[in-house]
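Coming up: chain A.
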Amino acid sequence: MSLLELRNLTKRYGGIVAVNGVSMTVEPGEVRAVIGPNGAGKTSLFHLITGVVKATEGEVLFDGQRVTAMPAFGRCQLGMSRTFQITALFPEMSARENTSLAAQARDKQRWLPLGGQAVFAEAARRGDAALERLGLTHVAHRPAGLLSHGDQRLLEVAMALAQQPRLLLMDEPTQGLSVEETAQAVEVLGSLFAAGGLTVLLVEHDMEVVFRLATKMTVLHRGTVIADGQPDAVKADPAVQDAYLGGYA
Partner candidate 1 sequence: MRTTLAVAALLALMPLGLPPYAMTLLTEALIMGLFAMSLDLMVGYARLISFGHAAAYGLGAYTCGNILLHTDIPLPFAVLLSGLFSGTVSIGVAWVCTQATGVSFSMLTLAFAQLLYAVAFKWTDATGASDGLAGIPRRPGPFGTTFFASKIGFYYLTMACLFGGFLFARALVRSPFGAVLRGIRENEAKTLSLGYNTRLYKIAVVAASYMLGGMAGALYAPFAGFANTELLFWLLSGQVLIMVIVGGTGTLVGPILGAAFFLFVQQQLSIYTDSWALFFGVIFIGFVLFAPQGILGLARRGRPTEQHR
Partner candidate 2 sequence: MPGMHRRALLMSALASPVVLRHARGETPIKIGMPVALTGPAGEIGAQMRRGAEFWAKHTNAKGGLLGRPIELVIQDTGGDPASCVRKAQDVVERDGCRLLFGMTLSSEALAVVPKLAEWNAVFMSSDNGDGRLTGSSLVPNFFRANTSGPMGTRAVSLYLRQAQFKGFYAIGMDYAWGRNSIGVFKDEIQKAGQNFIGDVYSPIGTKDFSTYIAKIRQSGADACFIVMQGDDNAAFLSQAKQYRLPDKVQLLTEIVDLNSIAATGDASIGLIGSSRYSFTFPGAANAEFVEMWKKEYKTVPDTFEGEQWQAGQVLAAGIAAAGSIDAEKLRVALEHVEIDSIKGHVKIRACDHQGEQQGFMVKVVKKEGAAKPTPELIATFPADRVTPGCGKMTYDS
Partner candidate 3 sequence: MDVLPFLVTQCLNALSQAALLFFLGCGLTLIFGIMRIVNFAHGAFFMLGAYVGWSAVRLTGNFWLALIAAPLLVGGFGAAFELGILRRLYGRDGHAFLMVTFGLTLVMGEVIRLLWGVEALQVQIPAALSDIVFILDEPFPIYRLFLAGSGIVVGLTIWQFLERTRLGLLIRATSQNAEMVHALGTDVRLVRSAVFGIGCGLAGIGGVLAAPMVTASLGMAPNAVIDTFVIVIIGGMGSFLGSMIGALLVAFVQVFGSYYFPDLAMAFMYLIMLTILVVRPGGLLGKEA
């Protein structure tokens, strides 16, 4: 069974159709990238998947369960963790507190109003492990707001990882990074994905990044899917070249 399945998903804002009858799947273990030119509906699709906005039509299924009407935090509880296009952290907390708070969200006793030392210990353990996987252990005690741009990006990924997600959703993971920082981030993420065990859906417009990281691709154009498959096959698709890739290939 697919981990994530979209059926005929549509979002209209007044008269404007942002996402138009999109159907696609994400299989366990794959790293799928959704690409498309500006205004293709990538961000709207991402919002529909994470639950930030509600679909006009169609269904979102996660692990066979219908989650179309479920609020964002509920989907997260099922195992969907996300990162933001513009880095979203808790700037005054240390990096370690950031990942710990993220990990705590997966604890059944996350709401415990008194005591809770065991909850904290477990959350810190998972958070620290995530920091280590992304090579951030050396900045663990620094306030998140004072980290470098690249590290902040990675910290956000670490927070998602600390939740041990079944599906990791990334919204333009290299947005706003310098060329150098992008290269670094891609390297870290590449080895992370290569290590296996993660299912990832990422939205990205930087082709370099997509071809380095993705194992599958979906191409959006004006709210509709125009191609889907292996990166190389998609790259060769004339419709895609026409709509988007231009002279890239």
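Candidate entries met the following condition: all candidates are chains of the complex that A comes from, given by their letters.
Quick note on the criterion: a contact is a pair of C-beta atoms (placed from the backbone, for glycine too) under 8 Å apart; a residue touches a chain by one contact, two chains touch by 3 or more; residues count from 1.
What you see is a predicted model, and the numbers here were worked out from it, not measured in a lab.
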| item | value |
| --- | --- |
| From 1, 2 or 3, the one in contact with chain A within this complex | 1 |
| Touch list for chain A against partner candidate 1, complex | 50, 71-74, 76-77, 81-82, 84, 88-93, 97, 100-102, 104-107, 109-116, 119-120, 123, 159, 163 |
